[in-house]
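As you look at this complex, bear in mind that one protein chain is not there, while each of the others sits in place.
Presenting chain A:
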Amino acid sequence: MKKPKLVVVGNGMAGIRTVEELLTLAPDLYEITVLGAEPYPNYNRILLSPVLAGEQEFKDIVLNPLSWYEENGIRLHLGKSVARIDRHRRTVVADDGTEEPYDRLLLATGSMPFILPVPGKDLKGVISYRDIYDTETMIATAKAKKHAVVIGGGLLGLEAANGLKIRGMDVTVVHLGEWLLDKQLDVTAGQLLQTSLEERGLTFLLQKQTAELVGNDAGEVTAVRFKDGDEVAADLVVMAVGIRPNTALAESAGLHCNRGIVVSDALQTFDPRIYAVGECVSHRGVAYGLVAPLFEQAKVCANHLAQLGIGQYKGSLLSTKLKVTGIDLFSAGDFMGGEGTEDIVLSDPAGGVYKKLVIKDDQLVGACLYGDTADGAWYFKLLREGRKIADLRDHIMFGESAIGDAGVQGQSRAGAMQDSDEVCGCNGVCKGSIVKAIKDKGLFTVDDVKKHTKAASSCGSCTGLVEQILMNTLGSSFQETPKTKAVCGCTDHNHGEVRKAIREHHLTSHKAVYDFLEWRTPNGCATCRPAVNYYLISTWPKEAVDDPQSRFVNERVHANIQKDGTFSVIPQMKGGVTNASELRRIADVADKYHVPMVKVTGGQRIDLLGVKKEDLVSVWKDLGMQSGHAYGKSIRTVKTCVGSEFCRFGTQNSTQMGIDLETMLANMWSPHKVKLAVSGCPRNCAESGIKDVGVIAVDSGWELYVGGNGGIKTEVAQFLCKVKTSDEVKEYSGAFLQLYREEAYYLDRTVHYIARVGLDYIKQRVVDDAANRKALYERLLYSLEGLPDPWAARIAGAQKNEYIPIKLVTAGEPA
């Protein structure tokens, strides 16, 4: 069968990224032809500034070498501009007469620099800053001439000015606005930026309007003249006053354009066979000029070209960073503020630091940082998530490192780190290898970096640091990918949408979910299957069937896999209380099965490490104890202190309270692991302050704390309420855990869930609304009722094959 033809007009970052995305989704669907006006393969346009500044060479910024086109069977026409599109015959015609028929056409014609319509704009030495040709012209001019004038004090203009200065020219920046980067910074930050650029030797003329470019008899530019009559000498004039979507081709073909080629959320133009991506498009009235939105568009467009038809582009939120070495600035969102917003400002002009955070309705809506941008990524994350910040407000200005502790102090150091400094402690990845991968492989997102370098792919605590390294390396082009992240590559739906569909459409099996939500893969992957399994069984207890093959090995086998493939066994010891008979049996098992290590765990349990899989069932049987659930996204342990029974300070029987809670919660699956603790007095020996649910006894009752976590990032639990009786402890903590089970996303700990919905919401649902609390508590008890102890079930013969290896009969038998 003949393949349909896809023709791509534009060999730049947006077009080729779309082709790359398409090739991963449907490698053999189309016969692909690319036409590019420039004589080069696809290169990283955003790294032109480092090339101009002499920090990189052109060959370093090529994203797809010619061999890439060849390997993927793409026909490439370089140096050919497309002159017209014949939509009736479905062909495009290049200026040299080359004709290419298409079944689908992708327009990625990018943008044109805006050239001020002033006399002299066509003189020699007047250029824009757009492509490698312009960059090379600037480098060559800097060798021979002295005076450069950059018109436009925006990101591109300042990067050009900085590069030309480094190349040895006297540079004057002319800007119409009141301060530099007036689209990206507020006035204070803009002035700080100007001061430090002046220290580097740049000259600025603000609020100056260019009237004319003056030339000599040879037609070369010699000066810039302003409306007020002033003049400044110029051998080179760089116009960096903005870009215009390049729509001439689309318009001549009769496609609807309005400051860009108008596209739908599917990146489709008004002609359904023609798609458009990148700087040439206008989506919901916005044309983007930064790279991250283009990549989001590329992903969605590729999805539709691959005939999957489920991607939707909903627009992008932007942040800004200047790629001038040694100058740190960052802005995002509504950093100017206005009606109904509040500002938090830190200003230290002498120290060159200025930070402004704009808050509206208890959410961060804008940020403008100068001098210290270490927390830019974090603020941007808060901004995108739109989370409530009441709990952070006191110290939000001091950054993420002021909030967390263990292991995240590095957050503020990305810029200052040496190449040999370790970023990811789990996988031993240093900064140098990440930077190299970003540059060599053309990576743009944290997910790309995770895949290629393994950094941030294990515990994830260095994600913020990786995000920052991306920002520092890519400059203004970096943005973290979509605001609402898809569960995995199998679908575009996010966790919330999957959960909602399961609830609202009463889906009770994996197949029903994948069919209903049009999963791209027949049976998911190792990321989405466990999540879907959890959503099914937690939404429809006693109805949805738990699928062991969709569980990670630990939950399938009910023991913890170790690096050598053996397992660890932790029997249940409610509240950490055991007795001589249990200890004897544990000792006997350790002897009988040659257990290499017996260890006390952090959760007050005993761990038998190094048990062979085939021995597991007999080990459980010999122990005669129940599963301690130390292996699952489930209830783990309830840690206790000795309490009023023995301790001279104890105010309540915390040990029994712990045992009761552990009994109530036995066999509970949850979005992530759940740990509890009960302390008998405020000395808090059971460490209730860092548990998902922490209970602290006081003389008059019990205090309940939620959302604590002693893991990757230590989080102190927040006070929920105080109750009187132990039945209330069970009801309130049970209701909170059920709320978490019903609403949190898979792999979110309680702290992440609370950060998303806000503690006030939790209080309102669990503390203030008694009827709702009782309903939650009842749903918890209902879903736990009748669940068998998994070890007992397996001793009785459940999933027998899982544990028994097949022995080979030595003599082969012919088929």
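Throughout what follows, a contact is a pair of C-beta atoms (placed from the backbone, for glycine too) under 8 Å apart; a residue touches a chain by one contact, two chains touch by 3 or more; residues count from 1.
Rule of thumb we're sticking to: contacts and distances are computed from a predicted model.
Participant: One chain is missing here; what is its name in UniProt, given the choices "Nitrite reductase small subunit NirD", "Oligopeptide ABC transporter permease", "ABC transmembrane type-1 domain-containing protein" or "Acyl carrier protein"?
Facilitator: Per the UniProt record, that chain is "Nitrite reductase small subunit NirD".
Participant: Using the document's definition of touch, tell me which of A:M336, A:V553, A:A590 or A:L609 contacts the absent chain.
Facilitator: A:V553
Participant: Who touches the missing chain here, A:R529, A:K574 or A:H672?
Facilitator: A:R529
Participant: Just to verify: which one of A:K124, A:K314, A:K451 or A:K542 makes contact with the chain not shown?
Facilitator: Missing-chain contact among the listed residues: A:K451.
Participant: Which positions on chain A touch the chain that was left off?
Facilitator: Here the touching residues of chain A are 451-452, 457-458, 521-526, 529-530, 548-553, 557, 561, 563, 565, 801-802, 805-809, 812-815.
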